[in-house]
Every structure is written in C-alpha cells, then in structure tokens.
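Every protein chain except one is present and positioned as in the full complex.
The letters A and B name the chains in turn, as written, and every chain counts its residues from 1.
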Amino acid sequence: MSTAGMRGGGETGQGAGAAGAHRGVSEHGSAHGGHGTETAPYERVFRGERLAQLERLFTLYPTKQACLLPALWMVQEERGWISEPAIGEVAEVLGLTPAFVKGVVTFYTMYHTHPVGRHFIQVCTTTPCNICGAEEVVKALLAQTGCAELGATSPDGRFTVIEVECLGACGFATPILIDDDFIENVTPEKVAGILQRYE
Amino acid sequence: MADELVTVTIDGAPVSVPKGTTIIEAAKQAGILVPHYCYHPSLPSPAVCRMCLVEVEKAPKLMPACVTQVAEGQVVRVDSDKAKKAREGVLELLLINHPLDCPICDQAGECELQDYVFQEGRAGTRYSDYAKRYSPVEDFGPDVLYVPNRCILCTRCVRFMEDVADEPVLNVSERGDRAYIGISPDQRLDHPWAGNVVDLCPVGSLISKDFLHKARAWELDKTASVCPGCTQGCNISIDTRDDVVVRLRPRPNLEVNRHFICDYGRMNYRWMNRGDRVEAPLVRESGRHVATDWDTALDRLGQLVRGMSGSAVILASGRASTESLGLVRLMLNRLSVTAAVQVPLGDEAPLAGIPDLALRRERAPNLAGAEILGYRPDWAAGLSQVPAAGLIVVLDADLSDAEQAIIAAAPGTVVVLGTVWPEGLKNAELVLPITNMAEEHGTYVNRDRRIQRYSQAKSQPGMARPAWWVAGEVLGGPGPSPSAPATAAQAFELLGTRWPAFAGLTHSDIGYTGRLLDGSRDPSAESQRVDMGVV
Partner (left out) sequence: MGYPHQSHPKENPVLSKHFGDPEARTYDGWVKRGGYQALRKVLGMTPEAVVEEIKTSGLRGRGGAGFPTGLKWSLMPKADGRPHYLVCNADESEPGTFKDREIMRWTPHQLLEGCAIAAYAIGAERCYIYIRGEFTEPFRVMAQAVEEATSRGALGSNVLGTGKRIEVILHRGAGAYICGEETAMLNSIEGKRGNPRIKPPYPAQAGVFGMPTTINNVETLAAVPHIITRGGEWYKGLSLSNPKSTGTKLISVCGHIQRPGNYEVTMGTPMRELIYDMCGGMRPGRTLKAVIPGGSSVPIMTAAEAEDCLLDYEGVVAKGSMLGSAGMIVMDDTTDMVYQIWRLARFYAHESCAQCTQCREGTAWSVRILERILAGKGKQEHFQLLLDLSDNMTGKTICVLSDSCAAPIVSGIQKFRHEFEAYIQGAREPAMAAV
C-alpha cells in the first residue's frame, strides 16, 4: 500500500519556519489555517498508476471515504507534503468536501501541511525515551543538521527535525524515524554517522 | 413502541415519557432544563461538551443526559452535588481561554455560557498565570463571522452544515486545545440556510454581520410571527429595538421549520422599517390628493362601494393577511369580483436534512389563504380585467411601472389600500394607509394549509390601519359601526360565515404553532405544548 520510502516531488523546504502543527502544546497563538502555500501550478497526483492504485483500494472498502487516509499518504509520498490544492483533489476523487478532508489532515500529525526538508526526522521524546536521554539526541540532531529549531528546515533544505510522541519502541531508546527508516538505540554519538546516510 | 411509556423521576419529579426518550428531553417535560451546549434537538448528539452530565442512580459514572435513554424506574439527579461540581468543572475549563468580552459581544444577554456561569459557575478564575489563546476573527460567509476566541467547540455549526445542510464546509481542525472551527480557503459559508449556524452557536463565536453591534439582547422586544418570505410559513420571532425591526430569527415549530429559517427569509425584513410610508388617508379632490381623517375617508369609500355596480378587480399582495384578503373580498360582495394575488417567483432552496422544508419558489406567505378566499395567482388575468372594471382595488400590491400605467389608464375608480402609494396611480380616488405584517395581528395559511398566527411587532406609522379594519368599517355600514370588527380575531371570525375552511376556528384555537385546516385535528398540536422546540 504505502510503504515506499521515497520522498520525491519538487517542493523542498523553502524556509517553512517552525512548521507548526507537529507539536501542539507550545504553539498557542499561531493563527488558524496556517497552511503552506503552493508556489508552482498544481499538477494532479491521481493520474496513471496512482489513479489505478487508488481505484484498486476502492475495492477493499465499502466506501470511497475509507480510502482517505491511504489517499493522503499517496499525496505525501508524491509531493512530500499535502497542499491546499492537493486537499481539493483528494476531496474531489473521493466525493468529499475540501473542508472535511482538511479536518482529517490536521488531525493526524504525520501529514505535513507545510513543505519539509528532503529528509524528515522524527525523534521520540516521550517519558520512556526521555529518561534514557532522548532530549540529548534531539540537541545533537538539531546541531548536526543545522536546523534552527524543531519544525524548521535546515538552510540547505536537507533536513527537518521534529519531536514526536511515543514511537512505540521504548525498549530501544531512543528511536528515530528518518523518512520511512526506523532507527533504534540512537545516542548523540551515533547521530553524525546516521545523518551521513541521507543526502 | 412509541406509545410505550417509561416513568422516571428527575430531581424528585416523576415524569412519563415514551420509551427511547433521552434524559435531557424527559427532563424538559418535567420542567427541568439540563444545562447543555453541544446538544440540540434538531442535530445529532455528539455528547462532547459534557455539560449535561447527570447523576443516575446505580450508574457508576455521571451520564450524559443528551444521549442516555430513560429506563423504567430510573432516578435522575440534575441538581446533585456531584452533577453540579461536574458542570462547574466544565464551565471553569470553557472560560480559561475565553476573552470575557461580553461588553462588546452580540451574544451577551442571550449567551448560554454567560447564563450558566452566572447560574452555577465559579466566581473567579484559577487560570491567572497565563496568556489566553488568541486568534483573529475570520470571515466565514456572506453573513457569518467566526470569533475563535469565544468558541467552545460544541460543533453545532459543523453538524448543521454536515448533517442538516448536507454541505460540510466547516470542520474541526487540529486537535487538543489547538482545535478550532475551520473552513476551506476556497469555500464560503454561503449555503442558503447557512445563517442558522449563528442561531445554533450557544455563545458569541458565530455572529451575524447584519446584526453586528446593532443592539444588546436585553434591549430587544421579541414577537412571535410567521416569515412572510414564501409559502413555507416558517415560524419566526421579529426582534425589534425601539420599534425598529433589527433581525428575524427562527421560532421552533417541529411541524414546519423545526429550528431553522433560510437566509432569504432572515434578511427579508428591511421593508418592514420603510420610512416612505403613507401615513394619512388621502382623497382626490380637484385632481389633487389631500390628507384627511378616517371618518371622511371611510365615508367616501363606503359611498363608492355601495354606489358601484358591475365588476370589480382586486389586485392583492401575497403578504396580505387572511383577515384583510377576506374582508376586502366581503366588502365587495355585491359586485362581480375578479381577485388576483401577487406571487413573485424565485429559486427553490431546500434544507436537505429536514423533510418538507425549503425556501419555496412562490414568495407569497399567504398564497394558500388567498386561494381559499377566491383569489387566483394568475396576475395577468387580474390585470386584464382592469380596463373593464368599475372598481379597482389595489391591496398593497407591488406594481411595476407598466402595471401602474395600465391601472392609471383605466376608466374605473381606483382605490389603493397600501403601505406605500404607487406613484403612477395619479387617478387613485382614495389612498388609504395600511399596516404591514409586522404592524398588525393576522394569519397566513401555508402551502400545507396550516393556518398560523402572527402578532404585531412594531407600532403602525401615523394613521395606518390594518386593511381588514378598513374593509370591516365599510361592511358595518355608514357612520359609527359597532358591528365592525375591532380586532383581527373578530375579523377572522367573520370569514367562517362565507368560507367553510375557517368555520368554527378562532385565533385562540390556532395558537402560536398553527393548525391544519380542513378539519383534520392535528395530532402534533398536542405534542407541541410540551415544547420539544426548547433548545
């Protein structure tokens, strides 16, 4: 279904700033609807093979709407993030309204509503990892990727680092997820070696 | 099954309700309003505000009254310490980020947050160390602004658009305390029934641009009325401030419009406040119209009517009351009358989620009443009789220049009973000032032949009188006429003598939720007494 690790598409993080929406509690005051803006003319995602893939999915569920999460994953795999026009396209192919789709997109934290770096790094800092030094891993990642802060993209467009809640690998503290690669037992010392593998 | 009754005790009061009734509705029937926000009788219940938690004997936890169905012998406590503490807790949390801007909020005075906090909230806040959440006001649609800071996320608006309007343009965006009501940037809240979200919003978060800062809720006088916008006959409240209509709002009637009105109807009130009204009877003397008193004007009208023979034409507004249409018709009883009622047409706009509720094409609230009284909606046919008629009565019809020209050229006598004087009718023998529907009591019959009463919401300008009064005085004969009807109710009772559909009915029979004509004793009338319409 949606396991491809490739993160293609034209958009790279163009200084998306603190991309918001990934960490909630400290984000009060950000204006609503803080959605990234698409700069290039929109090209449809659901054409050719992608459309065929979606149509195969339709046969697995009794409603088209049930394909919303998988369809959004496809958009993100193609484009790296989910723009407003993409929301419109998904709504159209599934017979939903853009508002409904946007309500869903903003509920799930793994969907990006802003462009992100070529490699998207998620670090678990919830309690089990936290007591095992996850915050030090975060610091090392920020320092070595050049990302100014959590949620921001590095100036070279290579990385975006965010803190996430429990990745479900607490016995392998600290786990990080780079794109679709799940890496266990990360320590600050290992960060440099890991980053080297991502251009 | 609906007839199977279940008896429960709510705050000590026993009440029997049909099986399947929720605690919140059962409590209403016991005269107890369980505080609530997300629940609304015309929307599906999500049970998210958690304000209606009540204590149910033997249940381990407090139960949401809005979705918990009654069970035989159940003992419910709304006023228990546990339930009150839970409500106090909800209110405290709803207020932590609330701007407390009641002094500039249109909802103040009719705000359920304000009311319940006053009733049972904490006196002070414990959320004193932090800056409040702030988000700017958003423009949602032609008449709706969203003030996120006041929002309590009850989601009534989202559910209305999704489940009732069937056009889900609103959503809950984000989650946790970052959540807010969202709308897509390329969508507008411009559904023909969208304005209802303003009424549904229990706080001042969704507000009407039209009503923005127009009045404080406590300055308003509210009058039960019927929407004059179309043949649907939605029940409304006309809200006035200092005798000026400032807004129309839906008045619940489960049989007609549940809790809703359309935006066309909602905005269709400015004419009620028109300033260019005829304020005194005008009689034509030597080619000029001069103001006079009612005695003079009525004598003149009486002479005209009694002295006339042959044919007459009545050109009536579709907004004229049953009483006025009927008595004007009776006044011309001796003549051969062609009566036409004016029915402007527009687009039909149904409200998808409510059966038989729509803004109707026929924009005439009393079309059905007029037809019972012998008026025909064939306007052209009525106009075609004008040149041959001895008497032409214009009953507040809205005449185009061409129509006025036809009437002005007619050899017959022209009498205008109007809120305004159609200026082209220089030949009018009499121009008699009448009230508009907001200025009188009366009835309309809607498309389902439901007769419904409306009440006077503002005073009439100058010497204007209801048209039925004018006709009634003439019917009563020359000079002082004690037999003439003095009230709309009396005028209505005269109709039954001529038109069987109204026989035996009185205004008080009709009540404020209406009654189906044709003798069918409407079972809904009873159920409406225990007002499920209460929000």
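Convention: a residue touches a chain if its C-beta (ideal position, glycine included) is under 8 Å from a C-beta of that chain, and two chains touch if they have at least 3 such contacts.
Quick caveat: nothing in here was measured; it's all calculated off a predicted structure.
Engineer: From the list A:A86, A:A169 or A:V191, which touches the chain that is not on show?
Structural biologist: Once the missing chain is taken into account, the touching residue is A:A169.
Engineer: On subunit B, where is the contact patch with the chain that was removed from view?
Structural biologist: Against the missing chain, subunit B presents residues 45-51, 53, 60-62, 64, 67, 86, 89-90, 92-94, 96-97, 126-127, 129-130, 152-153, 172, 174-179.
Engineer: For subunit A, which positions touch the chain that isn't shown here?
Structural biologist: 1-3, 5, 23-26, 60-63, 65-70, 72-73, 94, 96, 103-104, 107-111, 122, 125-128, 130-132, 164-173, 177, 180-182
What we mean here is this: only the chains that are shown with their structure count from here on.
Engineer: Taking each chain's centre as its mean C-alpha position, how far apart are subunit A and subunit B in Å?
Structural biologist: So the centroids are 50 Å from each other.
Engineer: Of all residues in subunit A, which touch subunit B in the complex?
Structural biologist: Of all residues in subunit A, those touching subunit B are 21, 24-25, 27-29, 31-33, 35, 84, 87-88, 96-100, 102-103, 106-107.
Engineer: Within their complex, state which residues of subunit B touch subunit A.
Structural biologist: Answer in residue numbers: 131, 133-136, 138, 148, 162, 167-178, 180, 182-187.
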